[in-house]
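One protein chain omitted, others in place.
We call the chains A, B and C, going by the order they appear; numbering starts again at 1 in every chain.
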Amino acid sequence: MIVGEQKPLEELWEYIKDHKKVLVFGCNTCVAVCQQGGNKEAEILASMLRMKATQEGVDIDIQDSGIERQCEHEFFEKAEDRIEWADAVLSTACGIGVQFMAENYPKPIYPGLNTTFLGAVEELGVYTERCQACGQCILARTGGICPIARCAKRVMNGPCGGSTNGKCEISKDVDCAWQLIVDRLKLLGQLDQYEELTPIKDWSSDRAGGPRKLVREDVQHDS
Amino acid sequence: MKKKGNSTKRGSVLIAGGGIGGMQAALDLADSGFKVHMIQKDSSIGGTMSMLDKTFPTGDCSMCMISPKMVEVGRHPNIVLHTLSEVTAVEGEPGDFTVSVHEQPRYVDAEKCTGCGACEKKCPKLVVSEFEQGLTKRKAIYSLLPQAVPNTRVIDPVNCLYLQRGRCKACVKFCDANAINFDDTAKDYQLQVGAIILSPGLDRYNPRVRQELGFGRWPNVVTSLQFERILSASGPFSGEIKRPSDDKHPRKVAWIQCVGSRDPHNANPWCSSVCCMYATKQAVIAKEHDGSIQPTVFYMEMRAFGKDFDKYVDRAKTEYGVVYRRTMISDVKEDPDTGSLILRYAAEDGKLINEVFDMVVLSIGFQPHADAAEFARTFGIEPNIHGFARTSTLSPVETTRPGVYVTGTYQGPKDIPETVAQGSAVAGRSMALLGEARGTDITVQELPEERDITEEEPRVGVFVCHCGINIAQTVDVKGVAEEMRGYPGVTYSDDLMYACAPDGQEKIKEIINEHKLNRVIVASCTPRTHAPLFQDTIREVGLNKYLFELADIREQCSWCHMGQKEIATLKAKEIVKMNVAKARHLQPVHTDAVDVTPAALVIGGGVAGMTSALSLADQGFDVHIVEKNDQLGGLAANVYRTLDGSDVQAFVEEKIAAVDNHPNIATHLDTEVENTGGFVGSFKTTLANGDQFAHGAIVVASGGMEYEPEEYGYKESDHVITQRELEKQIAEGLDPGSRHFLMIQCVGSREEPLNFCSRICCQDAIKNAIAIKEKSPAAQVTILYRDIRTYGLREDFYQKARDLGVLFVRFEPEAKPQVDIDGDRIQVSAFDYVLNRDIRLFPDTVVLSTGLRPHPLTEKVGKQYKLTRNPDGFFLEAHVKLRPVDFPSEGLYVAGLAHAPKNLDETVSQALAAAGRAGVLLSHDKLSVSGIISKHDRDICMSCLACLRVCPFGSPFIDEDGKVSHNEVICTGCGICAGICPAKAFQVNNFRDDQIHAMIDAATENICAKA
Amino acid sequence: MTAKTPSKLEKILAAGHFAVTSECGPPRGSDPTPIIEKAEMIKDYVDAINITDNQTSVCRTCSLAVCIRLKTMGIEPVLQMVTRDRNRIGLQSDILGAAHWDINNILCLSGDHQSFGDCSKGQNVHDLDSMQLLQTVRLMRDEGKFLGGDDIKRPPQMFAGAAANPFADPFEIRVARLAKKVAAGAEFIQTQCIYNLDKFEEWMKGVRDRGLHEKTAIMAGLTPMKSAGMARYMKNRVPGMDVPEEVVKRLADTPKEKQAEEGIKMCIESIQRLKEVEGVRGFHIMAIEWEEKVPGIVESSGLYPRPEV
Partner (left out) sequence: MTVQAQAAVPEEAPSIEPVIEIPEDWDPSILAFACHYCAFAAADLAGVMRLSYSHNVKIIRMPCTGKLDHGYVLRAFERGVDGLFVAG
């Protein structure tokens, strides 16, 4: 799921301090799971901003609301009136939701979160990056662990010289992807696969190849 | 099964004794439809446990555990309390007894007295308080303890000035409820009951007898129970540890063990089982109160045989610095000018030492009440040689008279969990005896249809209670009532002299009907004890009982702001406003119920499994035993004799036979549980062999396993055997001749990685040693031990073994005995503390007392039912003291070695207890779900699993269509899921977000108004 | 083994002599004089000088410019190239740039993560990794082709090499990893600085078992310690570095002012010992900011004068 982190309160305050009616608008799917952008966090953020407003002696009417997902039109109908009422919206959805609203509403839509990565919930409260969405998956060759997403230098024939006791050179808290890959290949008895050179990667399907689009005619509805 | 019919058996039970054991039995029986008559000698129930400050090994506060139970017993519609009463005669036979009871006069009318305490304040006569063990005084009119149940005051006729010399009557003058009634007389009446349970508990040994310890002469020598009162926050010194002589804080405190126990000459020969542990606890808690205290415990043997006891003692030594000296005190002298005490004892190396201590605590043991002999005669049961109720190891809760059962310390000295377990056990036995009479003696109240108020605007009624002077003395009650008249949503607001009194109740019902109220707020004492009372009252006039909130303006306002009239009144108003604000948002709560399949699954066919199964079957429920092996019996199958000589093989065969031809029991051998679906009340289990059945409860009796030793050369020579193998040889007619048997204790126990006592090995060793010596006195038996833990009445056999000439040599874990084998010669070298030098022995046979381990299946069963285990791998019970056979999630019970190592009689008690507890559950057709639970809204839940990960009871689960669902039956309403749910899909009834927000807004009304 | 490129380093190795290389870090400015002085100082004592490529992600003059400078001074440069800073277009273009000036040695590296350097907020490239760069060098040289497939007019004549760290984790694949580099086209290897000689010899044994020491020229990397403090820093703070406790202890036991001398002594002892290890074909002496010591080390470890080829 998509993981994001709330922006510092100071930064958000800078966005909304000159507006009169602000709606803090939650998105109740991915970013609610990491408890940063869900409807409840929107409520909490609204309350924090209201207290900031009173501290700064500025009169702003800050409301909060939220919908299931901000990346699909139909969900917005339920909150149409609240969005109309506001003269600025602080959306705590991931970057997708913020832009999706910006395309549909003629008023400033400010991002509440810094969207960080596609990740897994290792345990309650611990989210770790897993996938870079490079468009050409090589997990079959690396025993199911992706060096592109989980190696700091995207080394395709790792490990590099800097890995010490299984950790990446950049930090003791980051596993060396290739250490995991080697352990995993050993577990699966595919260690001989390690010596095959990984060919140079075709990055055209990655973000480097430009913004991507998927069209499924068979699913398209000619409404 | 409830067959009303014309059975001659009576549906009620008499319980003689209101301690924790009697209370547990009373609650189990009352909850499963039996009428209970509880006879209590004192003016309040609670017994010894209510005098304790904290309990081992967890350090939980005793009153916090027992007072909810006392309140429940006090309020239970099926339980009748007969305090200040004694049984004078018993006639009849099992199922139909007639019991005559003599009740002393209380001189206070229970209906009128509200426990306000005004009388006690004014009573001039001071009397030494028995409850506080003579450390402080009480009045002639008094309540036994602050949390007494019933909390009606009682007048002590011996000391009351009016009753003795016709003067004073101060209490009458000051009692607004005119509840004092000096014309009260003793009453004699008869009760018809089906079974009798004896739980009179024990008296404490009075150490004054042993002059040399100086109790009664030197003030700073106190008994352990006095020290409990000193430690207690509600005790004479409010928890501050002070010396009775000069109120100074003691630095060096000594505990002397076995005072009055294990001393056949001038006290009691038995071991009282609990003193080693309560001394350790008192030392630890004392250290927590005052870090500068240096505790020292003088003991003979550290009998920490229970679950996690050894770990607790180790922690006392390492973390709290408690010093343990294995030597007895010869005498105690007082240094007159300091009041400190000089203790004389022989140190390890034999030198005589005089050590000065600021305070000495005598760990006094138990002994039967002075009138125990007469008590036994009244009930027609035979006492054993020591005056306890005579029972046999293999039926520990049955007295010599059928239909009369015993629980707790009257059956033999024991700790609280064993007492509670026996409480449930005797409840189970009584249910089995009176099965078909269940429900015949209780009156079920007819309630009118509930009014549907969902469409109505909130019409809140506020009743502000004077509670005599308790609230009115500090809070302007009329002012509060007036203030609330204008408050939004309030339709009626007035004051009441005593809201909880019967007339107060009637007034409330009248006003509800007259003003068509749909929410009720009573402002009086604490909701914890009185909310259920008012909820039932408003339900009697058709209002859903959750449309009620109780504002605590006594304990949390008038009593703690005494004298500050105007501040307290303001605060009372705010408290009532908060609750009214919440009341406006209260919704009716309909508790649905779940069908209960009257059948039980018992996992494990050992003694524990079979005993539970038989008791449940006798209660009329179907039982399915699932046994992994191809025959029943478990570990007990290769045990021959108990310590007191009962034939175990016969007992096991008899149990197997009873199980095989009991119509209600189905046995599934040579198979395991494949999986269990459903939840409490309606489980569905499939076995590995394909059998399937439905059941409402599960008893886990997966048993234990004997430790297979590697050490002491067990593998190298067949002259090195285990106690079990020796027992088999003895049973098969071994002729010991003049051979030398050397036994080694604690093999594979009490050392890392499994640092726990297996509890049975000392008994096994002594049993076999006696058998050998009795067979041929020429044989020589030496036992190398660390601590002989023959606790309770087993101490007699330790004495007997020594009399028969068995030698006991102690070793320390650092200097364990060495066993060297070459061919047939075995040499054992060890260090003898008494001779203070190394010794070498050449026994013919070495016998290893091996301990117990959790059965390898424990882990698998644990995973299947989400049951947690302690670090040693045994199952963790719901509460170490008060729910010893329950698991946290309802419907699951544990018995036998799967819970912890225990002796056969304790396994039988625990198995009967599990059957009793399961019986309570299965006795209901419907399992009513409590109202205060968490409600889950599936359409706004996105299955983020945060709730599933935090719920301690495992009630959120991933259902068939892969989304999160919530099992309301298991939910206890703690609301942790609601606290963490990002989508706010969980709301706890009566604690919903809008209700709490309303309270916060009301509480901050004045601030926002001012700003 | 006959030399395939005009590289002097390759010729020396092909002739069976012990090759000696050293390393210089370009300056953080455009003034060439410091690098010229360093090169002058050591040019008669080494066969080639590596020029680092923005080492530890710290911006410096590029390696290519300094290599050209050395070339004009008649010194054999070794161009170091990291895949962190250029995509495949940049890499091929710079290889041609070097070939343009007849620079014939290249060392292919991934490069340290940018978070260690002065531009931690920068984006890293890693279009290719070090092994894929080796393949590219060999493709351009042996088949005269660009990655895109077109022919190269006057293909580059690069003697291709790679770095190797015998001590990094996971240890059990370190030999397999060397095999991969050889398969990718590495003709010479310069190892991480060696302090744990036993572990290095264990690695070399693995290398020899797979006959890799004949397929590529392994040059032992050495860095003399200046002080006990430096030893501790390298041991604890530099990732992938294996500094045994005795090395730290030996330095710590010598008085402060003598520690540098002791460091040099230990370096020379290592060289003597490594000379005996079958498969070691040369020494890569990295004395960054201490270049003046290289002549002394080369001389007293019997590697002077350098063979003419």
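Heads up, the rule we're going with is that a contact is a pair of C-beta atoms (placed from the backbone, for glycine too) under 8 Å apart; a residue touches a chain by one contact, two chains touch by 3 or more.
It should be emphasised that the depicted structure is a prediction, and the values quoted were computed from it without experimental measurement.
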Option touching the unshown chain, where B:111, B:212, B:503 or B:1001 are the choices: B:1001
Per the touch definition above, residue among B:252, B:571 or B:789 touching the missing chain: B:571
Selected from A:5, A:61 or A:87 as touching the chain missing from the view: A:5
Interface residues of chain A (partner: the chain not displayed): 3, 5, 10, 40, 43-44, 47-48, 50-51, 116-117, 152, 170-171, 173-174
Residues of chain B in contact with the chain not shown: 64, 146-147, 233-234, 238, 526-528, 552, 554-556, 559-562, 564, 567-568, 571, 574-575, 578, 932, 950, 973-976, 978-979, 988, 991, 993, 996-997, 999-1001, 1003-1004, 1006-1008, 1011
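One rule holds for everything that comes next: only the chains that are shown with their structure count from here on.
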Centre distance in Å when chain A and chain B are each reduced to the mean of their C-alpha atoms: 52
Approximate Å spacing (C-alpha centroids) for the pair chain A, chain C: 40
Residue numbers of chain A (touch at least two other chains): none
Residues of chain B that touch chain A when the two form their complex: 940, 942, 944-946, 949-950, 981-984
Chain C - residues contacting chain A, complex: 84, 88, 110-113, 115-116, 124, 126-132, 135-136, 147, 163-165, 168-170, 172-173, 176-177, 179-180, 183-184, 192, 239-240
Partner chain B, residues of chain A touching it in the complex: 28-29, 32-33, 35, 38-41, 68, 121, 123-124
